[in-house]
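The complex appears here minus one protein chain, its other protein chains still in place.
Order as written gives the chain letters A, B and C; numbering starts at 1 within each chain.
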Amino acid sequence: MTIFEKSTSGRKGYELPEYELPSVDCGIPEHLVRKEKPLLPEVSEVDVVRHYTELASKNYSVDKGFYPLGSCTMKYNPKINEDMAMLFTQLHPMQPRETIQGAIDLMGHLKEMLCEITGTDDMTLQPAAGAHGELTGLLVARAYFEDKGELDKRRKVLVPDSAHGTNPASAAMAGFEVVELKSGKDGCVNLEELKAHLDENVAVIMLTNPNTLGLFEKDILTIAKMAHEVGALLYYDGANLNAIMGRTRPGDMGFDIVHLNLHKTFSTPHGMGGPGSGPIGVKKHLAPYLPVPVIRKAGEKYDLDYNLPKSIGMVRSFYGNFTVMVKAYTYILTMGNKGLKHVSDMAVLNANYLRAKLSKIYKVAYDRICMHEFVIDNEEFVKKTGVKTLDIAKRLLDYGLHAPTVYFPLIVHEAMMIEPTETESKRTLDEFIDAMEKIYNEAIENPELVKKAPYKTPIRRLDDVNATKYPVFRYKK
Amino acid sequence: MTIFEKSTSGRKGYELPEYELPSVDCGIPEHLVRKEKPLLPEVSEVDVVRHYTELASKNYSVDKGFYPLGSCTMKYNPKINEDMAMLFTQLHPMQPRETIQGAIDLMGHLKEMLCEITGTDDMTLQPAAGAHGELTGLLVARAYFEDKGELDKRRKVLVPDSAHGTNPASAAMAGFEVVELKSGKDGCVNLEELKAHLDENVAVIMLTNPNTLGLFEKDILTIAKMAHEVGALLYYDGANLNAIMGRTRPGDMGFDIVHLNLHKTFSTPHGMGGPGSGPIGVKKHLAPYLPVPVIRKAGEKYDLDYNLPKSIGMVRSFYGNFTVMVKAYTYILTMGNKGLKHVSDMAVLNANYLRAKLSKIYKVAYDRICMHEFVIDNEEFVKKTGVKTLDIAKRLLDYGLHAPTVYFPLIVHEAMMIEPTETESKRTLDEFIDAMEKIYNEAIENPELVKKAPYKTPIRRLDDVNATKYPVFRYKK
Amino acid sequence: MHRYIPHTEEEIRQMLEEIGVKSIDDLFVDVPKTIDGYNIPEGKDEFTVRKFVEGISKKNINFDPENIFLGAGIYYHYIPTVVKHMASNPNFVTAYTPYQAEVSQGTLQMLFEYQTMMCELTGMEVANSSMYDGASAFAESLLMAVRVTGKTKMVVAKTINPEYRTVAKTYTKPQGIEIHELDYDQSGKVDIEKLKSSVDDKTAAVAIAYPNFFGVIEDLKAIREVIPQNVMFIVVAEPVSLALLEAPGKFGADIVVGEGQSLGVTPNFGGPGIGFFTTLEKHVRKMPGRIIGETKDLEGNKGYVMILQTREQHIRREKATSNICSNQAYIALINAIYISTMGPEGLKEVAWRSYNNAHYLAKKLEERGFSRIFNGEFFNEFVVKVPETYRQKWHEMVKDGILGPIPIDRVYKELGPSALVCSTEVNTKASIERLVEVMSK
Partner (left out) sequence: MHRYIPHTEEEIRQMLEEIGVKSIDDLFVDVPKTIDGYNIPEGKDEFTVRKFVEGISKKNINFDPENIFLGAGIYYHYIPTVVKHMASNPNFVTAYTPYQAEVSQGTLQMLFEYQTMMCELTGMEVANSSMYDGASAFAESLLMAVRVTGKTKMVVAKTINPEYRTVAKTYTKPQGIEIHELDYDQSGKVDIEKLKSSVDDKTAAVAIAYPNFFGVIEDLKAIREVIPQNVMFIVVAEPVSLALLEAPGKFGADIVVGEGQSLGVTPNFGGPGIGFFTTLEKHVRKMPGRIIGETKDLEGNKGYVMILQTREQHIRREKATSNICSNQAYIALINAIYISTMGPEGLKEVAWRSYNNAHYLAKKLEERGFSRIFNGEFFNEFVVKVPETYRQKWHEMVKDGILGPIPIDRVYKELGPSALVCSTEVNTKASIERLVEVMSK
């Protein structure tokens, strides 16, 4: 039942302090004064509590269990991160400079550590999410080429067909022409294909490494060299940074621009889809184009630098999703140098353990050592059983587990993309393997059971086709 | 699965700060040093989070829904109460006096307001729960009679058969002989019965008013007079204070000793059974016997008075369950004078509404205007359908509601004691009525269905007979 | 081993064996080892981390909200206790985007209700389930206007929050969008005559703030009347004010966007807040962002799912309406809880008190010789002339525990020394009078 249906006219859930000021006459022109009471809930505090308690109970969450969404990095979200963010919630972004030194210092220190982790020279923390970071990074690239007088020529951005959908979308928003690169047989960038598209009309090559198949681009140093030889920039999609920490850095591999998803690798929670934070780090030659303000070291402290005449401007108001940064900062302080390497080591170990065990049941798309994730290819399985990948996903919910990412990457037709993360124990992984095996057997013995799943969830399988065909956008009385 | 079964030797969920002190040699005699590692969980922080998240999800709670346990006053627990208690959690009870003035002032102010609400002259906040308050009150009575030289004579405590089990148990712990008073046909104290037992050997009469049938003892002023005429004291069990606020006070009715359940009337949460807080207020003549320290006004501030030579001593360490007091204090500040009356008005309205509606379906034990609760008598219903009161209770759980108190008071054989409280909306009450009606029909049409309930709970009906017959007290490997 | 990372040495050994490799390093053979550790500190236990971050936070100064008169897009309001308590439920905090609808009904229903609330406040027909902030929502509204109209000239009021306009420029430049800045008049509202002359055949949309950055309430009716029907009308609205002001939808707005921070969200040093985005059903397929719709499950029970996903980047890729993926769903939750708690009456009371407080403060300041620069009717903010030395005074007020009205003459140079004064329901009579004293000294 919606909160609107729980509403009763005249009920209230709030009380404001006694009001002590005399009322002025309302000077708002009559035609600008609201006439109709908006249809908003009128409920007691108890109703509010029970409504949102009930809604929360209908959600799956990391705190409930395993959430192996590939490329989403659903790791455990430490509670202390939340506590630390609470220390900063009352600050107004336009307070006098001398009253916000702590916040600036925190951003400065965070930026320095993230530059170190990415192997970049400068950074903006302003973007609010990964895709926002992509847009920012491409706008920086754009400004760079404009400044060099090459923008008229450099219209193309190369994006592999295995890339996240945000990559081409961001490139389009930044005004570039998107060219899709077909992956090679080994799941990696095909150097021939790349060569065929790579010329001086290319502005940027956007890569995720490891890519969305969970495979590390072995030829990355060659790719970087090729890109730079034609004067193009190399862009790193940070969604999969969780795989490589402590061993290599995007900047070291030759990437010029790197975005990070603080809500993924650095475990600020996902909050049902956001807020995130998508800082971008850049090599020195791109630093003049970053959004303002940039945080800079000034003696022992940090300061805000607005003096970037070549800056792209701003991509959102103020400094970004600051409290999300506090959480990532807390996480980095907690894990530290060795801890971050351990994160990647164990994330990759877990993925390979799952891959090794599941490959005995399902077909793994590229069954070799993977990084932090891997992809199952159900094409044959679907043909054999009539059970779809979506059905397997729904059936997993009945086992109290979340499903992996499905139907992505697009280059594997019935893909399940599995990223366990490092915070999951062997016991949990074994439970998942066990459920996947049971579902495999169910699909063979009783496919209808799987096709109608889930059964044990707060609601049965939902019709999203008609939901889009005959859309209902809002509650109406 | 228990947390012990989730344990893996060597796993850890904690990290302490780096330790900087040199280790001393352990001087503990060898035979006093622990040899075996205790069987305690070895889990990660993630495991802890998921285990307790899972356990919590298996509980019903006020935040989830209606909890009409009679005499338990399961009202909404305001969130601000929790926040305010957090302000005081770091205080050590033995800090220098000048560093705890806030805590003392809070207790002093709370005490004064509770004295006003109960109509008593002095009060201790030390008892940790209602039953603890009962014991304290009876010990005060005992000390009073001892001081008067009457203790050898006054051995009896009169307790109605409708009283909570804690009343006779507390009287026994205080060294008194318990005499049970049979209730009259109208569910109230039978004055004849009382007269028959009331003499100068009686120390105390313990009453709950309104009593556990939800009926107000109409003859209370007479009873008080009778008690005082033989020199006995009248004790008020505060479990049901939620019915009478703003209209009368135990002290005004003639009660000498009053205990309160701050966790009921004043909505500090119940916390699965505790902590509670059971202050007792007394009339002036009993004040010298209260436990130490007593909080006293000292100018603008309050102070601790340990100088009570006739005090019974202490009934627990320090000042009682202090943070529970903070919550009750916050609640009283929030509700205030008129608000508390409104609480009782609406609590009684809700009970009568339920009574009026349910009496069309079930037999109400004393079907007249009730106070904040009432009792359903299922004796005939059980005979007719073979469905027990317990079965109805279990079936209610399937409707997402908590069951009322069952099989109490003892004087109604198949009793369901229903206390809705004032925080429940008409919508919620109607849902309960609806479920009760459905169950009535189910019991007639399909009694087996009801007898095997519940079905939708995290677990099916549990065997408590064998659990006691072959008790398993703890987890073993 | 680490408290967040469960494996014991023994388990690692078992797992490596299962994989068929000898060591963890064997899993990284493809990765060029370019570093030997980071030059960042080693990890710390939580007690040390807590102390350290608390230490940093102490280098900030928090002001008592009653002494805060700084708004300019981020506002302090009373936030009921229940908001934080309900929003902190880990089943909201640690959930992902609701890709598996059957185990995400909490998120989906909440967002559906949030969409409804935003539609009600703005008077619009559809809302998406959030954008990053008011500035980026505004920028996206311009991009949407291009998609709807096929035209690229935007007439944008100079009275729209300067940060929003800056961000809009960043977003629109690569699309070759021309932004024509529209001047204001003595009233602090847009100059209607100039508006008329600015709109031409190439104009995709006119964008107006309501109330605007100066706090002045634009006359949407008069504005809409002079805009041709085929030019889109974009309104950047302050949502709390909408409890008191007529909904922009009533005046024929095509898109209403804004910053939702004022609806129960703490200032958070500027972020996270939330951009709301509403439009008309006829434009919905051009709208950016995620939309939740109602549907049924296979037993016929009502439920909620993401709809119209073919507009979105993960399906439409470079042809998507926007690249937005992560949004601000958690802040939408806070908005929804706040609105549920306050209800229509509570929101109106908040809006009215803010209005009344600001007007009381304006009167008191005028009595002390601070003149208002604009004569247009305002909501909870207004601009006053201040002495040349005011910026210095603004810093000095910190010592009095006051976060004073912000100087705005660096952004609006034409105004000369001036400050934007804000008051909401959290200011008291005493705090208002104290501000007046301090400012008059």
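We take it that a contact is a pair of C-beta atoms (placed from the backbone, for glycine too) under 8 Å apart; a residue touches a chain by one contact, two chains touch by 3 or more.
Everything numeric here is computed off the predicted structure, so don't read it as measured data.
Asker: Please provide the labels of all shown chains that the missing chain touches.
Answerer: A, B, C
Asker: Kindly state which of the options B:G231, B:P275 or B:P447 is in contact with the chain not pictured.
Answerer: Considering the complete complex, B:P275 is the one touching the chain left out.
Asker: In the whole complex, not just what's shown, which of B:L213, B:L234, B:V343 or B:V364 touches the removed chain?
Answerer: Checking each option in B:L213, B:L234, B:V343 or B:V364, the one touching the absent chain turns out to be B:V343.
Asker: Touching the absent chain in the whole complex: find that residue among B:K148, B:R247, B:K384 or B:H413.
Answerer: B:R247
Asker: Which one touches the absent chain: B:L194, B:V382, B:A403 or B:I439?
Answerer: Residue touching the absent chain, from the options given: B:A403.
Asker: Extract the touching residues of chain A with respect to the undisplayed chain.
Answerer: Its contact residues with the unshown chain are 8-18, 43-47, 49, 53, 78-80, 82-83.
Asker: List the chain C residues touching the unshown chain?
Answerer: Residues of chain C in touch with the missing chain: 46-47, 50, 78, 80-81, 85, 90.
Operating definition for what follows: only the chains that are shown with their structure count from here on.
Asker: Can you check how far apart chain A and chain B are, centre to centre, with Cα atoms defining each centre and the answer in Å?
Answerer: About 49 Å, centre to centre.
Asker: For chain A and chain C, what's the span in angstrom between their mean Cα positions?
Answerer: 20
Asker: Give the residues of chain A touching no fewer than two other chains, as numbers and ranges.
Answerer: Within chain A, the residues that touch at least two other chains are 11, 45, 47, 49, 53-54, 57, 63-64, 76, 78, 423-425.
Asker: Identify all positions of chain C at which a residue touches two or more other chains, and write them in rising order.
Answerer: 2, 4-6, 11, 44, 46, 82, 85, 90, in rising order.
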